[in-house]
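Only a single protein chain was left out; the remaining protein chains are all shown in position.
Up next, subunit A:
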Amino acid sequence: MSFAKATASVAILAAAATAASAQGREQVQVAGSSTVLPYANIVAEYFGESTEFPTPVIQSGGSSAGLKLFCEGVGENTIDIANASRAIRPAEVETCAANGVSDIIEVRIGYDGIVFASQTDGPAFNEFEPAQWYQAMAAELPQDGEMVSNPNTNWTDVDSELPDAEILAFIPGTKHGTREVFEEKVLLQGCEDTGAMQSMMDMGMDEDAAEEACMAVRNDGAAVDIDGDYTETLARIESNPQGVGVFGLSFYENNTDVLKVATMGGIEPSTETISTGEYPVSRPLYFYIKGAHIGVIPGLKEYASFFVSDQIAGQGGPLADYGLVPDPELAATQQKISDEETMSADAS
């Protein structure tokens, strides 16, 4: 019966291993935005090698997915920090509260620029205006008092100054936080600049409907939603020399040998122009800490303070090297973490 015995003992061993309950979690668990991910990785690496705490574990998956995991509840099998490339939404705060996650500390780590880049030897896309992007990307444009579907197929149709190339733009898909920024800071801006918004309202649309029409992107193939990450956008640009892609500043800075960037509204994107607010298309990046986990998970508060310390997130630190635009109000953020100031306290 040796085989049966062997099988039985293996089964018992396995059951014992499974039954051995997990002891207290030692490392910080983080999940969320793929835009924040590289920064979080860099900080985690420095944190792990410079402190006695273990390196935090960072998952990606997107801002919404991260916040969803974050709001699942408190306890060791839930994450401690959610990275987000947008601010948490009121609905998410409610879900969180319903699941017992009430003490949320909001930490703004800096700003990320969104740039418009194309192949180095492609058409000369060097200068863009929000208005041009609106006219190239809108699903419908107002014309003689009615909405007609976008007739522009070539960049020269939009503006004779632009290079003669078919309109083909690779823009972030709707699940990305970047898409919101693109819609609000570029399309909506362009819509207002061209006066299209005004003419829509003259046509009898209310403001909300007009804004929505401004941000509706055409779906006839000229605008391609990229649901993956920037590496996918880059691959598309490489196979379509005429294409223009939307990238994060840090991604562009890591690939300047194959990409060339265009100015927006006459301003070249750089950490300087973004921190001064001159470059229009940028957004703040955040992470959210579960207050209830501070003091339970070792190193959680230390990781958060380490993240926003001057040495790391400040000017000349590794995050700025990688393309994060340092937050001018970093000192306030540091104070906020050391006081464990939660969002509910903010509101009251």
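Going forward, a contact is a pair of C-beta atoms (placed from the backbone, for glycine too) under 8 Å apart; a residue touches a chain by one contact, two chains touch by 3 or more; residues count from 1.
What we mean here is this: contacts and distances are computed from a predicted model.
One chain of the assembly is not displayed; among "L-lactate dehydrogenase complex protein LldF", "DhaK_1 protein", "Phosphate transport system permease protein PstA" or "Ion-translocating oxidoreductase complex subunit E", its UniProt protein name is "Phosphate transport system permease protein PstA". Of the options A:S250, A:T273 or A:Q334, the residue whose C-beta touches the omitted chain is A:S250.
Interface residues of subunit A facing the missing partner chain: 1, 3-4, 7-8, 10-11, 13-14, 16-18, 20, 22-23, 25, 27, 29, 31, 34, 37-38, 40-42, 44-46, 48-52, 54-55, 57-61, 72, 75-79, 120, 228-231, 250-251, 253-258, 311-312, 317-318, 321-322.
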